[in-house]
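Here the complex is missing one protein chain, while the rest keep their positions.
As written, the chains take the letters A, B and C, and residue 1 is the first residue of each chain.
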Amino acid sequence: MLRFILMRLGKAAVILIAIMTLNFFLIHAAPGDPAAVMAGEAGAADAKFIAQLREQFGLDKPLLTQLGIYLKGVLQFDLGFSYRQQMPVAQLILDRLPATLLLTMTAFVISLVLGTFAGVLASARVGKWSDTAISSLALLFYATPLYWAALMAVLVFSVYFNWLPGFGYETVGANHTGLARLLDIGRHLILPATTLGLFFMAVYMRMTRASMLEVSQLDFVKTARAKGLKRSIIQRRHIFRNAMLPVVTLAGLQAGQLVGGAVLTETVFAWPGIGRLMFEALAQRDYNLLLGVFFVSAAMVLLFNLITDILYRFVDPRIRVA
Amino acid sequence: MLKRLTTLAATLLVSTALHAEPVAGGRANVVIQPEPPSLMMGLVQNGPTQMVAGNIYESLLRYDEKLQPMPQLATSWDVSEDGLTYTFHLHDDVKWHDGKPFTSADVVFSADVFLRETHTRLRASLEHVESITAPDDTTVVFKLKQPFGPFLGIFEAGTMPMIPKHIYEGTDYKNNPANNTPIGTGPFKFKEWVKGSHILLTRNEEYYEEGKPYLDEIYWHVIPDAASRAVAYETGVVDVLPGGSIENFDVQRIADMENTCVTDKGWEYFGPLSWMWLNNREGPTADKRFRQAVMYAMDRDFARDALWNGLGKVAAGPVSSSTRFFTEEVTKYDHDPEKAKALLAEMGYKGEPVRLLPLPYGETWQRWAEAVKQNLDEVGINVELVSTDVAGWNQKLAEWDYDMAFTYLYQYGDPALGVARNYVSTNIAKGSQWNNVEGYENKEIDDLFAKAAVAVTAEERQKLYTEAQQKLVDDVPVAWLLELGFPTIYRCNVKDLVTTAIGVNDGFKDAYIEK
Amino acid sequence: MADFWKRFCRNRGAVIGITILAVVVLVAVLAPLVFPQSPWRMVQRPFLPPFSMEQYPLGTDALGRNVMSGLAYGAQVSLLVGLVSTVAALLIGIPIGALAGYFGGWIDDALMRFTEFFQTVPSFALAIVLVAIFEPSIQSIIAAIAIVSWPPVARLVRGEVLSLRSREYIEAAILSGQTSAAIILRQVLPNTLSPIIVLASLMVATAILLESSLSFLGLGDPNMMSWGYMIGAARTVIRQAWWLSFFPGVAILLTVLALNLIGEGLNDALNPRLARRGK
Partner (left out) sequence: MREPVLRIKNLKIALPAGADRDFAVDEVSYDLYPGEILCIVGESGSGKSMSANAAMGLLPDLVRPVAGEILFDGKDILKLTEDEMMDLRGRRIAMIFQEPMSALNPLMRVEDQIAEVFEAHDLLTPRDRRRRAIELLTEVGIPDPEKAARAYPFQLSGGQRQRVMIAMALALEPKILIADEPTTALDVTTQAQILELIRDLQERHGMAVMFITHDFGVVAEIADRVAVMQYGKIVETGTADEVLDHPQHPYTQKLIAAIPKLAAGAAPEEPARKAPILEVEGLNKTYVTGGGLLFSKPRVVHAVNDVSLSLAEGETLGIVGESGSGKSSVGRCLVRLMDPDSGTVKLAGQDMAHLSGEALREARKSIQMIFQDPYASLNPRAKVGRIIAEGPMAHGVPRAEAYSRAVKLLDLVDLDALAIDRYPHEFSGGQRQRIGIARALALEPRVIIADEAVSALDVSIQAQVLDLLAELKDRLNLALIFITHDLRVAAQICDRIAVMQKGRIVEMGPARAIFDNPQNAYTRTLIEAIPGREKELAAAG
């Protein structure tokens, strides 16, 4: 097991470095650099001022040297310094990461739980109206643009009914503490997490339903019935467990993607997460910060893939022993 | 549209309600957008930094809405007859936020040492200064090389903030750890800054002006989304929306709310003027007739009404009407598509494509660019919008890689500070978005601006600037759009918020919340 | 073919889907005839509510532009981006998947690592960066969408080819002396067509969503009226003009829904095997 994890970590490190290198060149291919942006923001600037900034940021060095310096830093767990924000990148990301993780993980749990539940329900009533209803709803969620669903949710629940806050992470300036703060964050979380989860809920529902139906055709289900087992036990113990295998795989892939993919939700709901941090860093060519965000989100993907694989080894004895 | 205008105009009137006796206490919840990169005003002078740090740092003077100087750290000042010696007398009981006394040595350090190195815009003005000396602890003397008309206008906090000598002298300014906990002399002290969330300033109990400030604290909310900022005001989370913090489309709705006041005052010093850079070097925009056609093709009244809530004015020329030495006696460019078409036909424009860069600062600017593109399309100009982000926009302007580009710049109250820089040929250089980016070269204009800057009397300067404005408006080096009217929106019980020409930037010193 | 249609039409959803799509295509094609004026033209006062003027049934936007006309022209952009980027993604994904699956060994390893690599970068974030770097234009958007959406194609094709590779008729083709290229093109790929067609129909839907998301963030082609742009531009005025974001959203929803329904219908009609596998 340990050997397996070590091997996977080694592979992940290689992929990460490759990703960082690619992104490094991509980002430097973009017009403009942080010096130009900061000069622009300074309200007045000349060539000398910009040259000074470039020198200060190390942007005057050859590109490969810069890459070398950056990667060397990354290998020492140093993601560099954001000149635009005047803070270490790692700190900026760590400030924002909890909000993103909270949002995405809530959305993930909501979508996984509700999605598989609805999928199981639909598969148990395949062909009946409740299956049709659930499947149609899933199809609808599947086709709804995420950001639009978010906007409509704000319009209805926040603007029209004024039930839930439509933006932010917590009530600004309220200075809640303890439980009150948690509840406050919870209220803010409902709309973004739900709208972000809608699409994936649909994905899991469709997948669970299909997988349940497929597994229920397998021979061992017939064996179980031949034993005289109750339908509910067969559903739970035999069909569901086997049907979840592909869902687990997919969930692992998507949980990782969610972290980097929440840009839209974070934008609509003004959620202070790293998705938006990335978007800002991009517009300002905050190279180190942008690379840092990419590093973290790619690492998340790899981490979740690893977790999935480990989980899989527990669920599926064939992989564990073989 | 007319109805919208009257409502907003009516709201504007309300804001000049009667004054009552100030009350101490309370907290002002204010929006800050975008989150400033730093609060160390000696190093960074962009909008949001000035807005927050304007309450921490101070300069020697402030300016009223007519741009007349008022005392701040200097209680009084004398100017010599020849206009070459400026003597400032300082408050004698001013303390830095860390308790150290503020003296004339700090002024000399700030102006002559620190800011000369870090502050590009001030550096240009200080070119005129021969020496800065401190004969005693409360006196500072500036000696000029030659007369410099706008000199009394550079003692504003954003232009010449006072930096504590005891903290910065002999250090690496940019990496001084104190940059994260700014120390000034202002009415509010820095308390905390939670990145991405808020900045908290608290009352300076030791402030040298009796009884001021009235507020206990200012809580700056970082809400990076315009719609959310509007909601924040609506739901009572914030009480003050400084100009530009919500989308213009929301202004009317917010202004209609109860207990809500709107003012477009407090921007006189900056006199924000928007225009499109027209690349004078090459392409169709190099032709004066084409540039004039652009002026005639644009429906600037529509833009003001549809996009700016009817606030602001259609720009007459290079100088904002709130800036000194403005003149109306210039050629007028009304919305006249026929004239535009005629000019284009005359020059033989064949539909060569021109690239238009919108200003990447939000929806209003994007819509404006779309409207202008449509205006120009309708007279037969083939406009291609080029989408860029902030970095791309800066880069393209600095490298002159554009045909037309939106922008808006501040004028700092005087043509010599904020106008000449964009038109004189000596200021053509790549690498800046603030100089003569359009590449306009005219010896006459160069001379007029040069003479006007050093002319001693106001009459003399007016004459020269009037002539310059007339010539420029005929040549259309850039396509002037609007004098922008940024509305400051606030709860009406927040009193005396906007008392100077820089508005909210130093307004909380006088503000109080009526109970 | 007739048989295929019969099976396709047995799926009621698919028929609904193809009907909706036909309407969308028709609208896109007829847009210039019905609305000869540019959709950017400011024709009425801003924020005219829908159903208040017969001429502008869906109202006008912040600059007084006809929303109806915008929707019609937006259909063009959505369909164009959806189709072209999918074709581009197929052109990248199919060869990679086919080579990896057919030759196996180190070629497979290398190509799959490459694919995995692209899957590790969060795709939407990568699309944003690509568009921002190459500056938003219809070409850069299509390229970015293609670049982030080919990996599933490659994986699908590889999987199919891998399973076909050991089919006896492929071995028979090898024994009969056919070259690898001929075998891939004539024996293998035609048999992967069904799942590719199904996947492609879903990819068009995803591409339309992606384009609209990019436009929503302000990374659309500024010279083309697209649905995502309309919603993005309407976001800041959602309080006073709900219809500006509502109608384009419905348009995207219906189009994407239609494509998904068609995808499912194709799936049922083309490969019953895959239909059972679901997804």
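Here is the rule we use: contacts are C-beta pairs under 8 Å (C-beta built on N, C-alpha and C of every residue); 3 or more make two chains touch, one makes a residue touch a chain.
What you see is a predicted model; the values in this text were computed from it and never measured.
Hidden chain, full complex: it touches shown chains A, C.
Considering the full assembly, A:315 is the residue among A:47, A:101 or A:315 that touches the omitted chain. In the complete complex, the residue from C:44, C:178, C:223 or C:240 that touches the missing chain is C:178.
The hidden chain makes contact, of the residues A:62, A:178 or A:228, with A:228. Panel shows subunit A; residues 3-4, 6-7, 10, 218-220, 222-231, 233, 237-238, 241-242, 315-318, 321-322 of it touch the chain omitted from the view. Take subunit C: the residues that touch the chain left off the picture are 167-169, 171-179, 182, 186-187, 190-191.
Please note the rule applied: only the chains that are shown with their structure count from here on.
Touching subunit A and subunit B together: C. Taking B-C and A-C together, the pair of chains sharing more C-beta contacts is A-C. Farthest chain from subunit B (centres taken as the mean of C-alpha atoms): C.
The geometric centre of subunit A is 40 Å away from that of subunit B, both derived from CA atoms. Spacing of subunit B relative to subunit C, judged by their CA centroids, is 46 angstrom.
Residue positions 227, 388-389, 392 of subunit B each touch two or more of the other chains.
Residues of subunit C in contact with two or more other chains: 132, 135, 235, 238-239. Interface residues of subunit C, counted against subunit A in their complex, comprise 13, 113, 116-117, 119-125, 128-130, 132-133, 135, 205, 209, 212-213, 216-217, 228, 231, 235, 238-239, 242, 245-246, 249, 252-254, 256-257, 260-261, 276-279.
By the touch rule above, subunit A contacts subunit C in their complex via residues 15, 18-19, 22-23, 26-27, 29-31, 139-140, 142-148, 151-152, 154-155, 159, 206-207, 209-211, 213-214, 217, 253, 256-257, 259-261, 263-264, 267-268, 275, 278-279, 282-283, 290, 293-294, 297-298, 301-302.
Across the complex, subunit B meets subunit C through its residues 1, 226-227, 230, 247, 249-250, 253, 302, 306-307, 358, 362-363, 366-367, 369-371, 373-374, 377-378, 384-389, 392.
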